Each structure stands twice: as C-alpha cells, then as structure tokens.
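Here's the structure we're looking at; comments come further down.
Of the protein chains in this complex, all but one are displayed in their positions.
Chain IDs A, B and C follow the sequence of writing; residue 1 opens each chain.
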Amino acid sequence: MQPTLDHPPPSLDHLPQSLVEDETLAAAGALRVAWARSNMPLLAGLRAEFERERPLAGRRIGMCLHVESKTGVLVEVLRAGGAEVVWTGSPATTDDGVAAALAGAAGIRVYARRRDSLADHHEHVERVLASGPDLLLDNGADLIAGCLRREDSRVTAATEETTSGANRLREELAGAVPFPVVVINDSPLKLLFENQHGIGPAVVDGFLRATNSLIAATTFAVVGYGSCGRSLARTLRALNAAVLVVERDPVRALEAAFEGMRVRDLAGALREAHVVITVTGRPGIVRREQLLGLRDGAMLANVGHFGTEIDVPALEALAVRRTEVSPHVTEYQLESGRTVRLLARGEMLNLSAASGHQIQIMDLGFALQAHSLRELARTPQGFVPGLQPVPAAIDRQLATEMLGTLPTVELGT
Amino acid sequence: MQPTLDHPPPSLDHLPQSLVEDETLAAAGALRVAWARSNMPLLAGLRAEFERERPLAGRRIGMCLHVESKTGVLVEVLRAGGAEVVWTGSPATTDDGVAAALAGAAGIRVYARRRDSLADHHEHVERVLASGPDLLLDNGADLIAGCLRREDSRVTAATEETTSGANRLREELAGAVPFPVVVINDSPLKLLFENQHGIGPAVVDGFLRATNSLIAATTFAVVGYGSCGRSLARTLRALNAAVLVVERDPVRALEAAFEGMRVRDLAGALREAHVVITVTGRPGIVRREQLLGLRDGAMLANVGHFGTEIDVPALEALAVRRTEVSPHVTEYQLESGRTVRLLARGEMLNLSAASGHQIQIMDLGFALQAHSLRELARTPQGFVPGLQPVPAAIDRQLATEMLGTLPTVELGT
Amino acid sequence: MQPTLDHPPPSLDHLPQSLVEDETLAAAGALRVAWARSNMPLLAGLRAEFERERPLAGRRIGMCLHVESKTGVLVEVLRAGGAEVVWTGSPATTDDGVAAALAGAAGIRVYARRRDSLADHHEHVERVLASGPDLLLDNGADLIAGCLRREDSRVTAATEETTSGANRLREELAGAVPFPVVVINDSPLKLLFENQHGIGPAVVDGFLRATNSLIAATTFAVVGYGSCGRSLARTLRALNAAVLVVERDPVRALEAAFEGMRVRDLAGALREAHVVITVTGRPGIVRREQLLGLRDGAMLANVGHFGTEIDVPALEALAVRRTEVSPHVTEYQLESGRTVRLLARGEMLNLSAASGHQIQIMDLGFALQAHSLRELARTPQGFVPGLQPVPAAIDRQLATEMLGTLPTVELGT
Partner (left out) sequence: MQPTLDHPPPSLDHLPQSLVEDETLAAAGALRVAWARSNMPLLAGLRAEFERERPLAGRRIGMCLHVESKTGVLVEVLRAGGAEVVWTGSPATTDDGVAAALAGAAGIRVYARRRDSLADHHEHVERVLASGPDLLLDNGADLIAGCLRREDSRVTAATEETTSGANRLREELAGAVPFPVVVINDSPLKLLFENQHGIGPAVVDGFLRATNSLIAATTFAVVGYGSCGRSLARTLRALNAAVLVVERDPVRALEAAFEGMRVRDLAGALREAHVVITVTGRPGIVRREQLLGLRDGAMLANVGHFGTEIDVPALEALAVRRTEVSPHVTEYQLESGRTVRLLARGEMLNLSAASGHQIQIMDLGFALQAHSLRELARTPQGFVPGLQPVPAAIDRQLATEMLGTLPTVELGT
C-alpha cells in the first residue's frame, strides 16, 4: 500500500539539531554557496517560483547528497518551496564550511563532516530516516533501501541521482519499492551535458593544477571511449594533444578513429603515452602487468567513477621508492629504474585536483532534481510505483530555460 | 505462410535482357566502378568470402537501388556469392555508364536510364518483380509493396535501405509482410558514419564546387540540428565559418549552444546569414515569407532528403529575373532589388553538386547489405517475419573489419 | 633616367585586335565573370571609385596574368579607371570563354588561348610589349624583363604578382630596373589570407572532387610545413584526418608537433600514409627511391608551385601498367604489384581538380593590385626605382574594407 500523508510529520525533538565539524566555518562556507548561487540561473528562477507557489509546504525531505556549495543552493531552493530538509552527505566529500553555513538555517538539519567514517555515515543515514521524511532525494539508494526496512516509513516518492543507485533499485530492490522513484541521471539532458561538456574541461583543469605540464604535443592515452572518455579525448585534442584511444567495443573504437584519433590496444597505448587516463567505469584496468609496461616518467590518472580502475596497491607493491612530489602527484620508482607518476592517488582527477563539473552544469542537474520533486509532490498521480525517468516535459522546459540564459542564443518571441 | 524455395527460379525469357541508355558508355562506367571497387576494402574482403562460400548460389535477388559506381560494386559482390541480380534504380540518379557496364555482365540484368520518367520506373519495378526473385534488396519499399500484390511471389526475405521505406512498412504495410525485412538504416553503424562523418565533408565539397566561395569568415545558417545538421555545422565551424543554428527542439538547440554555435530563430538567422542550408527532413521550411527575409545576395541550399525544404516554386513566383549564373547556381532577382542565389535548384547539394558520401562510407553501408542478405539466405530461422534491425553481430564484425583497414589503428593480436 | 609620359601611347593598329580561341564562347565566359564579380565586394567598391576618379585615364597597362573569371573582374576595374589593357595569360590556364568575353570589350585586347604553346606565349608577350604600355601588371617578371630589352619602352612602373617573379628581379635583374615595381605577394595581407585560408579548403575541394574518398580516419602526410603546408595540415585535421608532417626545418617541425601533429621523416611518412601531399616549393621531393617506399594503394598529390615536386617521369618509368581511372586519378602498377594513384598528374591539385582559391580571397589580392596601380599612376613620387612592398596604408585600408563586408564583424562608427 502506498503511504499517504494524512498526518503531520513527526516531531524532530529526538534528533540532534545538526552535526557539523565547526560552526565557525559558516561564514566562509556561506561565501562559497553565494558564489555558486550567483552562477545558477535555473535554480534562481525556480526559487522565485517556489517562493510564490510553496509546492513543498509541509513536506519533509530526507536527503543524501554530497554536502558542498552547489548542493547547498539546491537545498535553499527546496527550503524556499516550503520543505524541511534533513540532510546527510558522503564521507570525504563534505565541505565543512558549507555544512556549517546550511546547518544554521531554519528548517534545515545537516549531519555531515568531512572526516566521517563509514560507520558515522550509516548513523547519519539512520538519523535522516528517523526524521520521518515523506520525500527522499537519494544518491546511491541508501535512503530508499533504508526506508523499506522501517515500519514507520512515510515516504511517498523519491528521486535518485545516480545510475549506480538506479541499478541497485533494478537489481537488489527490484519490485520492492511501493512509491515512485525518478532517476535523474537517465535524463538525456543530464547525460548530454554532464558527460559531453562537463568532463573534458574539468579533467584538463585537474591535470593542469596537479602537474603544470604541457598538453600540446603530449601523447595522452584515453582508456575507454564512452561518453566521458569521448569528451575527454575531444577536449585534449582541441588543446593540441596527440590522443590514443583504447576501447574494446569495435563500434566505439571505429567512432574514435573517425574522429581522427589513433586507436591502440592497451599494451600499445601504455608503451607510447606520456599520460594515461582511465575512464572505463570498470575496476582493475591498469594492473601489475600494465604498470610494468608504462614508459619511464609516465603519468597515470583516473577519471572513472571508481578509484579502482588503477590498481594502486599493486603500484605500491612494485615500487622501491615513493615520493609525494606535489599535492596531487605521487612518484613511484620501480625496480627497473623507471618512474611512474600517479595523479590524485588514482581518485577522480576532476574532483580531487579540481572542482568537478562547472557550476552551470550542476545547475541543470539540480534543476532536474527540484522540478522532479515538485512534480512528485504536486501530481503524484502522474507517476507509477518504481523507477521512471524524469518526465520529458521537464527536460524540454529546462532546456528552454537554459537557452534563455545564454547570450549566444536569440529566439524571437 | 512463408514461401519456400523448393522449386527453381522461373525462366527470364519473357523479360528483356537489359534496358540501358547506351551500351557504348560501358567502358567509362567500368572505370568508375573500378575506382570505387579499389576503395571499398570491406566489400573486397566479402567478395573473396562469397566466391569461396557461394552463400547466394541459386538465389535470385530483385534489387531497387540507385545505379551508380558504388552500388555497382555491391552488385558484383552479390554476383560473386552466386546470386542472379535483376536491378532497377531511381529516375534521375542513374549513371548510364555504370548501367551499361553492369548490364553486360553474366547473371545481371539492369533496367535503368537517367532519363526515365516515373512511369518508366514503375515498369522497371514490375519487370524486377516479374523475374520471380526470392530475395529483395529494396529502397523505399516499392519492391516489397509490389510483391505483396502478386500471387506468384517467391520472396523469402528482404532488406530495406532507407528509413522512409521502413516507415512505410511500419505504417502503410503494417502486419502485411510475411517474410523478414532487415532495415539497414537503423544500424547504429550506418547512422553514425553516414550522418556524422559523411554529410559534412560532402556538403562542403558541393558548396565549393558550386560556388568557389569562401567558407571562413562567412556566416552559415544551418536549419535543423539533427545528426546531419550537426555534422554539417561542426564541419563548417572546423573550416572557420561562423555558424548559426536554427532548431525547434530545445534539447538539440541547447546541444548546439554547448558546442559553441549561436542559436537563432529562423527569421533572425535568415536576416543575418550569407548562406542558408536546410537540413530538417521536413518540407516547406523556407517559404515565401522566409524568402522575403533573406539578406541581399544570400545563397540558399538544401541537404535534407526532400527537394521541397525550400519552396522553389514560391521563389520562381517572387522573382522578376532569373539567371543561371553557373551550372549549380541560379540567381533570382526579387522585386525589392535583392538577389537570392539558389544552389543546385534546391535539390540535395551533396549529391547534385558533388558525389555524395565518400566511397568508404558507402563501403560500410553496402557491406551491411551484403552481410544481411547472406544471413537471410543462410540462416533464415534466425529472423522473424516483419521489420528488424541488422543483427548486432554484423555491426560488430564490420566495425572490427573496418578498424583493420585503417592505418591509424593498431590492435595487437 | 626614369621614362616620362609626355607623349600619348602609340597606335595599336599594327597589332591584331585580339587572339582568342572561339568568340562564340563569350556568353558562357561572361556568365563566369559575372559570378565572380558578384562575389568580389572589394573590387566592386573600387570600380565605383575608379569610375568617378578615372585614375588610370590615358594609361596603357601591359598585363600578364592567368586569363580566368576573377582576373577578368580585375581587368574590368582597371578599364573602369580609364586604362587600356593589353593582356596575355599563361598557357594551359586560360579560360577560353573568359578570353572571348573580355576580348569583345572596348579598350581591352586579349592574346591568350588554352592550347597555346610556350612559343605562342612568347609571341603574346612580345605583342603586349609592342603595344607600348606605360604600366605593367606582371606575373613571373616576363614583361618586366622584356621591356628592359626594348629601346622604345614607355614603362614607368609595374606590379609583380608572384614571389618567384620578385626573386627573378632580385637576382637575374638586380639593379637593372629603372622604375618602381610593387611586389604584391609580399603584402602581409596576401600572404596571410591566400596561404593561411585559401590553400586548405581548396586542396580539400580538389581531393574530394578527384577521389570522392574519405578524409576522416585517413592518414595524410603533408610534406612541407610552410604557411601553405600548415594551412593544409590544419584543415585536414579539422576534418578528422590523422596528419603526419614532414619538415626539415626543426623550428617549423616543432611548431607542427605543438599543434598536435605527428612529425616524421619522409621515409617514415611514406611508409605509413594513405595520402601523400607535397607542398615544399622545391623540385624532386618524391623521387624513384621514395616512390618505391609508398604503401600499396597510396595516393600522391602535389600542391607546391611547381609540378616537379613529384618526379612523374620516374613514376612512369617504374610502372608496369598505367590506367586513367578517373579524370584526375592515374593509377600506376609497379613491378612489386603495389599500386600508386597519382592525382592531377602531379600538377597543383587545388587548381587542376578544383577552382583554386575562393573568389573572395582573390578579391583581396586583386584589390591590392588595383590599389597599387592607382598609387603608381597617381603619386609616382611616392615610390623608388626597383622592388618594394605594397604600401602599408593600402594593406590597412583593404583590411578595413573587407571587415566592412563581413556580417560577423560589427564595428561602431
């Protein structure tokens, strides 16, 4: 039976007001949120509508999403729509200043610290669920899975940010979710812009910050030619790099060749490249054997979702010497005398050494979130239980709005 | 009931040997076929297999496809596989030399002349059907529709080259086809390479041949940002044009903006552009009203499938003077004193003023044809009646083979 | 002593009115001139000024420049300025229709036929000189050298179109020229736009017309990375080719590498490339030894000024079979069984298989000519005897005017 909302949200008195690292960081965090806010025109427009319409009045949103400046703006918009927000993030990605800034606002509770352990995180998730939310904004399906285990769940609908969360709902939780879940990442709008336009420049930013090294005339091996790898390869080539593409799927590999890239098998690419970047979405791509095939002085970085595409423990085991040569570069000397320079410890270079996607790209993604939550609250009868994509009308509306923010676009009235 | 092949193909004695314009053109046509052949490595490889395996021995293929050098190579391959081919083309696109060259070969009959009227064409289609083919290679579903009307049809399977033919089968002929039809154009391989890589350079070729006019520093309006329009816009920009994109779908329009294009509504684009190129796939895009909004001296061309995207009769009606200034440029003077220069009479610029897709692109598309026909003949049980895409294994195999022909690709064994 | 103009130009009665192939070609030639004229806004503006000012009234211009549509427009402008023009071209490049069209105009004499032999050409040059010109517009310094040998020379000034003509004046004729010669090709404006923006697209046009072959995914070796080679390499890369650069000068080679090109020595490039294009400006680049190193099926073309960069006689000598496979492709089979496909017989591909530079590029170059002739006629005291560049003020003025013709440029008043 689908839960209904005929009684008010439970009291929050049994929960801590918030759990953040240091309240004195709030001012600095507020500045970062302000900067993000001033570059997110879609959310700004939505905030004005939300203040007028109050579509989320009386709703309590349980939220699990990285606590940083851009998500902070999303939370503000949900709050402007009338919602209470009980929020946790992910360990290691929390911006403690932003957490402090938001924790002080009325109607928002934040449970998140950068130094949280996985155990801390699980406790935060339980706190969010214990608040009795009726809407969930989830990232990886932890909240959704958790609410299914609770007798007292009031959840009527949810959004799920990621594809990996959606996969979990399709497999582990197949058929078990009695309420609608809108999967944000399946939106063509999000796929198109985050992958195609967000990745390339963000990785270039991370590479330059980490290394101050030349891109032109440098040979990069891009391992994986999905939408992210393609964005990266095109961006590098536009900056005059020589790009080698490694891709097992022959249709994609042919696509790379038709874009003027050279295509190599992994061993050939490793022998030749100055810089190797994995972006396959699969673990264990560069293992012991591959590490031994790198040229002397090669740089090695990862952009794939998991920090396991490069087998860092294997690299550590092979090394006879290890030096942190700069904040994002670790140099390993192998027995052969060759050196390998690992960037950002094999974590996602665009996030670890730079600031991830450009703000406006996230504006688009978070506007999809806010729109979807509004529709789920306003017209629940328009959704079916279980997974579904963002309604196409929202995609079209947001694309139209974003076109309206761009000075390169002029459309008559 | 699905027809079977338990009796031999009927005699062809009642049909003319071939109907071509001029047999003395055969030598020149053979040269053009030879040039195409020497640049089609996929078909070359397939020919060798076909000669060995003879997968089409005893089969009679009824074929409707433009009669020109590249299709000529395809026919040779089918013939090498043991098939008889009875072939007609489309009016206006027939290369009379190629027709003459192929008409002289054993096992091939050709009914096609460049000057054929539509009535002539229908007679040729009837001739092909009267030959009693058991396989069809169709283009626009004329043969398929025709065989359904005949009592004596021996057809067991077909391929359909185009999306518009597939649409006809889905709509007008829905449920009526008792044998499998493989739609070539739905193959990701074909969509990807013909549209994404074939269109742009072919249009540039046509534009330069027709006009000898500058592309750099010139403002082009590309009307329609589907896969063909995108290819064209990217190619023009790569050649330093300033590109305006006109596109009604907001998601596609946003995609164009993210590629650095300026986006305009049609009226705004027409006011500003030096050169306007339609590529929408819909008729009546540039009509009387739009023609009056063009800047003085504007060039106007079409790349969309139908010659009706630009309303040429309206342009003729508006003009006070009309001059054929070069083989592919007609200049119209309007009452206002402005001139409009229409390229290739509004027909597809890439085909009319240039030679269409590059040979290697067609090699890929025709290899899909030949592979599909082989599979339909060899393992009919692998297919269901009605429309279906090219089996994914063929896409993968051809991509792998084409990778093998490219010197920019090195894959270990 | 610098000649003066105190007596009128001599009678032309002793010279034939004109010598052209076929006067009935005039109408077709006039159309081609009209098309060029309508795309040459700089010359159009200058023609209006010339009609008003008549800066060349009473002057007789002896002219040696390819007789084709764009030069035809230049001649019209000179005529509008009051000059008589006595014109010859170069053998093999004459457009007989344009010759016929111009030959019929008052004040213009044309001595040029496509089929002219070198001996015919020398006779034409003598006819031009015998007309007693007082200004020369020269191409290769034949007229200038010729007038120095004549007692009756009335020449007071000249322009020289080419760098090779300028070199001849610097070396063979050093110190011998008593009048000013403005070298058009040394203008930064001309170098910049003809080489940097004219070459690449024109070669692509020629390649596609000649071969209908794929550029994307194809490996091109560009031999020579001067301004023309760089333009070509960049254009090919923009169209998704894989480009190898061969260049002996290490600074230029490094420049190519920094643009993301791969750099190879000639032997390595020949082993790898699908298509080899010479653009060095030096003869004998691809000789017997190099021809033997080409891969099977390689295409070979030249864009350099001289048709001798590829040693075609050596190729003929090596071949066991030679086939004209299409109007611009000759296929040679070597003893080894390999084939080599020579494009445009080793002549400049952009001129032989396409229409050379885009019209607007020539508009710029010919406006430099007309401006320079006006200044030479109007303010001879502003020039010194011997070689000199186009006055910088003309470069600036023409750049400003061309900016005014471009819709991508908006400059306030």
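Rule of thumb we're sticking to: a residue touches a chain if its C-beta (ideal position, glycine included) is under 8 Å from a C-beta of that chain, and two chains touch if they have at least 3 such contacts.
Just so it is clear, the model here is predicted, and its values are computed rather than measured.
Asker: For the full complex, which residue in B:H124, B:H197, B:R237 or B:R341 touches the chain that was left out?
Answerer: The missing chain is touched by B:R237.
Asker: Using the document's definition of touch, tell me which of A:S164, A:T308 or A:S355 contacts the absent chain.
Answerer: Candidates A:S164, A:T308 or A:S355; residue touching the omitted chain: A:S355.
Asker: Taking the full complex into account, find the residue in A:V177, A:V204 or A:I310 that is in contact with the omitted chain.
Answerer: Only one of A:V177, A:V204 or A:I310 touches the chain omitted from view, namely A:V204.
Asker: Using the definition of touch stated at the top, determine which of A:L12, A:L31, A:L292 or A:A314 touches the missing chain.
Answerer: A:L31
Asker: Name every residue on chain B in touch with the hidden partner chain.
Answerer: 216-217, 237, 240-242, 257-260, 262
Asker: If the hidden chain were put back, which residues of chain C would touch it?
Answerer: 188-189, 192-193, 196-197, 249-251, 253-255, 257-258, 260-265, 267-268, 395-396, 399-400, 402-403, 406, 408-412
Asker: Where does chain A touch the missing chain, residue by residue?
Answerer: 31-32, 34-35, 38-39, 197, 200-202, 204-205, 208-209, 211-217, 219, 235, 238-240, 242, 272-274, 295, 297, 323-326, 329, 331, 339, 354-356, 358-361, 406-408
One rule holds in what follows: only the chains that are shown with their structure count from here on.
Asker: Just to be sure I understand: the centre of a chain is the mean of its C-alpha atoms, right? Then which chain's centre is nearest the mean of all of them?
Answerer: Looking at where each chain's C-alpha mean falls, the closest to the middle is B.
Asker: Among all chains, whose Cα centre is located farthest from the one for chain C?
Answerer: A
Asker: Which interface, named by its two chains, has the most contact pairs?
Answerer: B-C
Asker: Would you mind pulling out the distance in Å between where the CA atoms of chain A average out and where those of chain B do?
Answerer: The computed centroid separation for chain A versus chain B comes out at 43 Å.
Asker: State, to the nearest whole Å, the distance from the C-alpha centre of chain B to the C-alpha centre of chain C.
Answerer: So the centroids are 38 Å from each other.
Asker: In whole angstrom, how far does the Cα centroid of chain A sit from the Cα centroid of chain C?
Answerer: Using C-alpha averages as centres, the distance is 57 Å.
Asker: Find every residue in chain C that makes contact with two or more other chains and list them.
Answerer: If we look for residues of chain C contacting two or more partner chains, we find 216-217, 240, 242.
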